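Below is a slice of the complex: some chains, not all, each in place.
As written, the chain order gives the labels A and B, with residue 1 at the start of each chain.
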């Protein structure tokens, strides 16, 4: 079984739109926070440290699929259940199941890469092999 | 051919993260803006007016798939090409191709619904049949 770490979110007034439900881009903000929270919870150092030690500056998303089952509104307490169910050659799948207690609100599967700065293009990034020490911490 | 409307975005400093690239949840903010911009460009009134005339309070996303091809950074001018390639019974597909000139940055296909307030649950929403007058404006 893949390790699972829960990221709690309290939905706030300003997270909701005039229809009084969470404005959906906010779910992707929380998903990215939950992704970082997962790595931190597994013992992976912050990216500005891994940049120095292994050249990793982050884990950008290359592909994302999400389904929304129920709406959420302010005052709701949500739990983002995060895991990495699949490791591939240069990419990995990060999975989020978002619950409000026993109600499932949404789910999302992402493909992410470990990247470093591009050797020649300023502002460019390039994919790295998955660092074995990070994978070991997260499995 | 489905109608296509372009939503321009200028990427700003604060849209980028410490890796100096657009923090990806911002793409979903722009996508939702681009969706509204499409309806406005087609002549659909704002949701607080359609709420009175046809009960529509918005078009929440139930399903979204996105792929990211290239990174973008501040100073970039992006063009979100928006169209509705498919109308189903109670849902429709909204498509976004995000370009920086001739470079494709990302693409996204969403399934959205037209919804109104739920007749009995406070804060609840319910799916509506697709209003024919809106469909006619957008095709």
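Following the convention adopted for this analysis, a residue touches a chain if its C-beta (ideal position, glycine included) is under 8 Å from a C-beta of that chain, and two chains touch if they have at least 3 such contacts.
On a predicted model such as this, the values are computed, not experimentally measured, just so you know.
Whole-complex tally (this structure file, single sequence, 2 chains shown): 4 copies.
Operating definition for what follows: only the chains that are shown with their structure count from here on.
In this assembly, the C-alpha centroid of chain A lies 22 Å from the C-alpha centroid of chain B. Residues of chain B touching chain A in their complex: 17-21, 23-26, 28-29, 31-32, 47-48, 57-58, 60-68, 71, 73, 115, 123-125.
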